[in-house]
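Just passing along the structure, written as structure tokens.
Selected chains only, in their assembly positions.
Letters are used for the chains, namely A, B and C, taken in the order the chains are written, and counting of residues starts over at 1 for each.
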């Protein structure tokens, strides 16, 4: 697979490092940047044969199989359009659009053009996420009741994130897009997100957009998704997921506590990514590229292109994420639950809320079984008709 | 200090164990229970000189200095009334009332009677909480922006919790009262809670009340409090707090991950409190009574009585908690932010929301300072008038 | 219980804080220091009625029930002698002696005088230790095979520790005494320690004694105790125990990872004990006095005096610890295993090494049962006579 890169900034370099990390058969061959000097530097750094500040030129070259978009959010749509016209498969950095209508147009473009639109949602490809998703699908924690994803750090590296016009929003668009898709994946992508309640505020930075946000997403099956995002967090990059199921629990820590702990008096310089210091207790990640999902993500994307199948994360998923975020912004403004508006929902239509209460006998529901330290065994029961709660001692 | 106990159930035993744990000069001397057999058993177990099923008799005995209420929520008010009439100091289990009006009447009773009304909010007395609160007061993490407290477990031991009439609610009244007061303490008890947004649902159990709830509490200074409670959690008792400040972060794990890890094939029987099993990986707490705050709580309460000062947690605090929970229930019903209604607010009146943006120079705010791995140093700035975001490279 | 304190330094203050921490009925009433100014200051700080630089005067006062020795190691023996003469119960800071002969003389003195000699081994009283010891005694992890205790920090606060004459040794005498007794307690105090192999070195500090040491202690039942100590550790105080049993595992972290994590940019000053910094990630302990065992230790000691029973840690235990450390120093010098020389061993005499191999059938031992991810079930067997190892597939 021959790959062209659009963009040459922080994330483009991350992708390039990932593509060149092991002995892969896929190759980055060209780069576009609005700034020709940066394009040149990037091409030199990664030994690419072609660079240009003319996007169409880069996209259209016949040796290019797939295009990776690593541009600011406001440039995604035009880049996707260029790929669609050129008939090149396209992989787009998150979030897909600044809002759902942009995302929907991009989705329509790739589907009309018959190309693959891969949504580069790396955090849905981390080794921990993939394994926990499989566990959930295997039934290890029962039905998912609540899925929380949290991403917080001291704010993005590049200036354009802080400019509402280019980014389309603040921490919610930047980080929330990850969290929304992670929770949605755990709950089940075929379950429809119904409505969103959200708090958002500009707590610290002199910007127009929110630098903190918390949201709740109600799903059709009664499960609740939760996102917590902030650009005000101190201490590194906080990247955690928690899932509660009827039969179990999952806790993931993707970055700050992964079994790697180092104390340094500060001699020796740079240690860990996104740490705020080089001294004291530090918590590096072993292989950041792999831990953040880039390796598995590109493998899935290129396999899907080769096998003409769908990757795990498509433009349709990117669109759903934007739709949920739109509802979150609406709720932050209105102060009430706001509906998630989706054109062309592709999942389950039948919204069954009914909880399946466990019966103890014909007349009673079982509320809880208790085993106390003193060996006492008791059942807490509720009469199905009268609603009266009683205790039944079953100690042998 | 001579102590009378009202109630003889799970929590009464916890209190009694705490009062007798070390070589304390304060003594439990009598007990009341609605069930005379239980009163007798309790008196025997703790070597008490007097027991009765007549509450007034227990409260009024002249050798009693202070009364501890360990009764179901619906019996708190009558018990406080009995103490007020007898002129005995009273310490009441959380939550103070089933709702704010009950709590307000109890607050009024003790204040009119001139007795001390101590609110037994043990989780505001855990060693970790006390030390982190001091750190925050010392300025170690700057201004608190967000304080989250989470309590979740597989549901309470006693039947009456599951009966809405006796308890006044579900997981929110039972566990949320802790979380609300913890977050409020971190943010500052003199800062007024303004409004609440809450999701609550009955996800698993056949009961009338909620078995899961998540709420956001907006404070007058722009900080946000968050509670997460559930009776559906699997894996033990999840008791965690997180605080984000402008200058730092605090993460507390009070129960499931405290540096005590045990694997057992299951030989040997009972190991850890509230664990759901005796085999596999288990996470006991060293000294549950101390770690859950009981020791410090009673020390503070009895010192306050002796010194005629206020304890850290009073009936007034209990009332505020109930007022916040009332707003949470209202929001869960209405689907929008609901105001916290407080009669006789005793904290700060001046609600200053203004964030203090950091200036870089006369014309610019400083958004962020970046030090990249490659040694690059840059500033992200925003023009105060035009709002334009720019980057300034300051690498030496 | 009325308590006299001998010594006014770091550890004396720790003890005093512990004795006054909660509402205890026992009271510190007097203090001795070689330096009268320090004695006076200590008496003022803790509101004591009497202070002196004459040890005998302090010990002999009739209102004193029990004496606590908080003096440098080389002064323990004389202090014990003074208590023995005065017939006062005595509690002595660890290590009991600088070596086993000093310790043995102290043991003999208290036994001859008929007073209680309590050995203040606080780390055998931490809440985590007590609960894990109980678990082991309950059989939760089977027979203990290996017990490791580790204590390491950047070196002691007071000067006399660094002076071999006063201390009797380096990190091994200072920290190893804890580790030896912890491992011994897990393995079983009635099991005889047989021989010791030890490495010790002066790796960093300009001192005569060792600043790092690692030792292995063989017990009569085949179990192995291990200590790891250092005054060269960077990052705080590393205080961890690990136990392997035939049916389970215990891991304790007593100080640096106890579920309390704080990040601070450094505003606000002092945060955590023994941390090497006030900024970056910090790991405070909730209640240091309780977590380090002081509370439970004094409770046990005073109860033992009142009830005329033995406390958990006696001068005899202190003597055994010194005997093991003596063997460790001998081994560090000789480069080979050295016997533990004990006069008047009070534990089990019958040293049964025999492992109890599990038989699969008449002819075979069972080495291991395997359940592979693919569902395969197999047994690894060894023929009792020929010794041939075979595999038996038992997958249903």
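One rule holds for everything that comes next: a residue touches a chain if its C-beta (ideal position, glycine included) is under 8 Å from a C-beta of that chain, and two chains touch if they have at least 3 such contacts.
What you see is a predicted model; the values in this text were computed from it and never measured.
Participant: How many copies of this one chain make up the entire complex, given that 3 are placed?
Facilitator: In total, this homomeric complex is made of 4 copies.
Operating definition for what follows: only the chains that are shown with their structure count from here on.
Participant: Given that chain A is a copy of chain C, what angle of rotation, in degrees and a multiple of 5, matches their CA positions?
Facilitator: Answer in degrees: 180, to the nearest 5.
Participant: So chain B and chain C: same face meeting same face, with over half the numbers shared, or different?
Facilitator: Over half shared, hence same.
Participant: Let me have the rounded angstrom distance from the C-alpha centre of chain A over to the C-alpha centre of chain B, please.
Facilitator: That gives a centre separation of 33 Å.
Participant: Whole-Å distance, chain A centre to chain C centre, using C-alpha means?
Facilitator: Roughly 49 Å separates the two chain centres.
Participant: So, what's the distance in Å between the C-alpha centres of chain C and chain B?
Facilitator: Roughly 36 Å separates the two chain centres.
Participant: Using the touch definition from the top, which residues of chain B touch two or more other chains?
Facilitator: In chain B, residues 141, 247-249, 270 touch at least two other chains, as defined above.
Participant: Residue numbers of chain A touching chain B in their complex, please.
Facilitator: Of all residues in chain A, those touching chain B are 141, 145-146, 152, 154-155, 157, 159-160, 162-163, 197, 199, 201-208, 212, 214, 216, 218, 222, 224, 226, 230, 232-235, 238, 244-249, 270, 273, 335-337, 355, 357-358, 365-368, 370, 372-373, 380, 382, 384, 387-391.
Participant: Mind pulling up the chain A residues that touch chain C in the complex?
Facilitator: Touching chain C: residues 234-236, 263, 265, 276-277, 279-283 of chain A.
Participant: For chain C, which residues count as touching chain B in their complex?
Facilitator: Checking each residue of chain C against chain B gives 1, 22-26, 126-132, 135, 138-142, 247-254, 257-271, 278, 284-287, 290-291, 295-296, 298-299, 302-303.
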